[in-house]
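Here the complex is missing one protein chain, while the rest keep their positions.
Which chain is which? They are A and B, in the order written, and residues in each are numbered from 1.
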Amino acid sequence: MREELIISGRMNASIDPQLTIWAWEIPLYLFLGGLAAGILFFAGLYTILGKEKEFPSAIEKTPMVVPFLLVIGLLALFADLNHKMYFWRLYTTIRLESPMSWGAWVLMVVTPVSFIWAAIHLKKSFPKWKWPYAWLDTTEAFFISHKKILAWIMVIYSLILGIYTGILFSAFNARPLWNTSILGPLFLTSGLSTGAALNIIMAKSQKERHSFSKIDLMLIGIELFLIIHIFMGFLASTQVQIDAANLFLGGPYTAPFWILVVFFGMILPGILEFLELRNYKIPVLIPALLVIAGGLLFRFIWTFAGQASRWLY
Amino acid sequence: MGSRRQFLKTTALGLGGLSVGFSALAYITDFSGLKEATGDMKINLTRTPTYCEICFWKCAGWVYKREDGSIWKITGNDEDQHSNGRFCPRGTGGVGIYNDTDRLKTPLIRIGERGEHKFREASWEEALDLIAEKMKSIASDYGPESVALMNHGSGGKYFGDLLKAYGSTNIAAPSYAQCRGPREVAFINTFGEAIESPERTDIRDTKCLVLIGSHIGENMHNGQVQEMSDAIDKGAAIITVDPRFSVAASKSKYWLPIKPATDLALLLSWINVLTTENWIDKDYVEKNTYGYDLLKAHVSSMTPEWAYGITGIQPDVIRKTAKEMFNVSPAVIIHPGRHVTWYGDDTQRLRAVAILNALLGSWGRRGGFYNPSTSVLPSYPHPPFPTPKTTWRDAFPGQFHLADESVSSKICDATIPAELRDFSFKAWLVYGTNLIMTFPDQAKTIEAIKHLDLMVAIDTMPMEITSWADVVLPECTYLERYDSIRVSPHRKPSIALRMPAFEPKDNTKSAYWMARELASRLGLLEFFPFEKLEDYLDWQLRQMGSSLEEMQKIGVKTFEREADDLYFTPGEQHEFSTPTGKIELYSTAFADEGFDPVPVYTPHPEPPSGFYRLNYGRAPMHTFSRTSNNPNLNDLMDENSLWVNPKVAKEWGLTHNQPVWLQNQDGKKSNFSIKVRITERIRWDSVYMVHGFGHATKQLSRTYGKGVSDTELITNVMTDPIMGGTGMRGNFVTFLTEKPEEALS
Partner (left out) sequence: MRYAMAVDTKKCVGCSDCVVACQTENNVPIGYCRDWIVEVVDGTYPQLELELRSERCNHCDNAPCVRCCPTGASHILEGGFVMVTPEKCIGCGACITSCPYDARYPHPDGYVDKCTFCMHRVKKGQLPACVATCPTKCMYFGDLDDPTSAVSMVLKTRKHKTLIPEAGTKPQLYFLI
């Protein structure tokens, strides 16, 4: 028998017996970031493609929620900080090697853009809206005329933001479960998928809705593919990564992950969306909400399981 | 008296000078580099000397304070032979004893039943008056001899002086009959001298260290741990005999996983091998020992093969290890251990240890046992102590003649009235010993206490023992008081000072003050001529060519030995203080008293099926029951666990960390539960736990109810017929996986 135990010290509750330094704040932050990225991506993409007519909700309405998502996300991040008074230190330096720093700066760009985007579409949703000052009208006009540029910024930065939500984890060599390059694309895909799902809910026309259902089906397919690849990668790797994978293959996270995230958050909504596309009467809200809930749970599970995975020595 | 007043005046002058010396100690250190790392730590340091009271190794060190006067850290004094500038974890964690908010704060007088820990707060006046009145009436009704002092700790000396002045010599410490008594009797009756503390083992220079159960490394007696480490560095072979895979065993060249309670057979077979192979120090044995041929004949049948059947140790391992010892002799130590009250035949086991050392010629030799040297403290003249009419020995006619100290547990026995005895104890003063956790057979301790007319506990903490007291006197901790100058035997004579680093917290006082106040009430003040202990210390130090002022600056002073006699000179024929003047391989005193003059192996009971031998020992970060509530040390280890062999765990379906209750062979159940640690480090016939946990005193907020107390499960006591030691390792326990009704939690 091999026994390994800490006989003294390390009584810090957030470190032992299992790292719990990141609780609900970080996964929520990552989820909201991913969702926001998904929404902005589609809004930007269809603007660039000149498909304002086909995707009015995705371009004009859904992005209205993004400023809220990002603000809540930032509040969650702020809540995670233990030394809050020093929050501003994030913006006194750019640290290219630190995903946290990266994220802070990306959000520095994305958040104002999302506000501007929401603002220039405000009148579409609230026709009676009037800006209190004339210079705001001028500003609005300026941004409307440069909408394509904004759209390009949105597409690029939303992709960065989406990938960042995964890279924040994958940069941590110390946590074998997180330490895989697939996590960036996977979290990006998941973010796009939740964005598409929200667009399904917001869409007025069946056409727009069906377009996003198709997109979502495809994204779910990619997600499942990436998930399988992550686990194949782990199992083909070192013992620590095999151990990490085993958290999901018989370990404590097996049921929550495979049943709640993969089945209820991907496969089932996929089937429902597919059936809906085949004109079965299915309330679209159900698969869309399942995808969003699945995406949220995915972040939580990956955050906690990652902290449970460790090097052995 | 005139000259005394004169003297006090000079002392006062000395003390005036002191404040100057004192401020010189305060200095500011440059911490600029630190700011970045630890935030704000601009500290104005002052340091005061002390010697540690967390155990009885008495390391000397320094207490550092922060600018705000709070305690910062305690470190060793480089000049000190006990610590060599390095404290053990308990000494380092001594800061916690000062900071513990559960401390006793003011004198207490019992209002509830004994054991309930219901008290009212009292003034010192009232508490001391009450004790003095009681002591006076006990003296007149039963004689002063019926008052006993149980003590373990520096301040015990002053209560001892008080008691002797009062007319009783019944002064006992658990460090004898519950601890090292058998070894002292065994060595006195072999070499004419005891081992004493710190042990005179020359581990630093040994080439082979044989540990019989001594778990040095877990037993954290500082100097020994340090020297064992030095010995490892120098490539010494360690041979550890222990049924448990102790830390020392893991560092050993040979680990002999002996079947518990069979050590004497192994020791005798080693003697057999040494004598039959002639692996002995011939010249030394010839010149210095008595009874070699008798011994040799006695062990002739006790071959390794014979011992194998008893101990489970392979004959070739017994031979190989014997050779290993002989090869480097006399630089070999068969360590006498310290807590050796195991199976009731302990004095005989330790005799075998002593004999082995004698055969290998290690006594008085480099790398074996050195000849220690001690400073002599002058004592201020006082009238002679009265001669008591009786002592505890009178309660046990014909017994324990060879005990060289009072037997605490026998005083306990003699407190319970018995028909055949016209004398029993009426009062106990209990200083610094938690007898409820310290004596085996708790029921008996409690019964004895119930027969007392007066029970006074002098302690720093609310403990099991204080809850049984009529009056509790709160002592300030060792960090807040002066105590006697430390003079302990070592390679060189030395002295060390303990002085207060802080004012006593709350309404606490030092033992000296209490004893003197009682003396004053009992009309015995002439035995305490100095009002302040520091004046007495200064007087003593000046006789020795030092002064309080000097010692406050240096803490420790080491002297050169008067003669170059750390070891015997080569070929020396030494005069030993035994009846024959020789090292007695055959003990004439034992023979006279009717005990086996050479040790004889007798088997001990084994655990019945479903039961496991209760083995216990030390954790390096705790001392007995006294530190488990210490905030710093509790932080390192906050409960004990029950070591269970994986085979046993499987049989019982026990899982790691599962709480279990225990029940012993007499049906005694544990108050609390203990978490299972499944580990290969323990045999399948035993379980193991660290002594000192399972406190049932609620006032101990950190440690109450944490873990199990080994003591409460030790109901079978195997008394050593030679010196009265309480053998405690013959108890067997079984697991209760459901909480028993009577359990406290």
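The rule is short, and it goes like this: a residue touches a chain if its C-beta (ideal position, glycine included) is under 8 Å from a C-beta of that chain, and two chains touch if they have at least 3 such contacts.
What you are looking at is a predicted structure, and each value in this text was computed from that prediction instead of being measured.
Shown chains touched by the hidden one, complex as a whole: A, B.
Touch with the chain omitted from the figure is made, among A:115, A:172 or A:274, by A:172. The chain not shown here is touched by just one of B:196, B:596 or B:635, and that residue is B:635. When the omitted chain is restored, the residue from B:217, B:291, B:555 or B:617 that touches it is B:217. In the complete complex, the hidden chain is touched by one of B:47, B:86 or B:339, namely B:86.
Residues of chain A that touch the chain left out of view are 1-12, 14-16, 19, 21-22, 77, 80-87, 89-90, 92-93, 95, 97-101, 104, 171-175, 238, 306-307, 310-311, 313.
Within chain B, the residues in touch with the undisplayed chain are 29-31, 33-34, 36-39, 41, 72-76, 85-89, 92-93, 95, 217-218, 220, 222, 225-226, 228-230, 232-233, 245, 247, 250-251, 255, 257, 620-621, 631-633, 635-637, 645, 679-684.
By definition in this document, only the chains that are shown with their structure count from here on.
With each centre defined as the average position of its C-alpha atoms, the distance from chain A to chain B rounds to 64 Å.
Within the complex formed with chain A, the residues of chain B that make contact are 621, 635-637, 646, 678-680. For chain A in complex with chain B, the residues that touch the partner chain are 1, 3, 7-9, 11.
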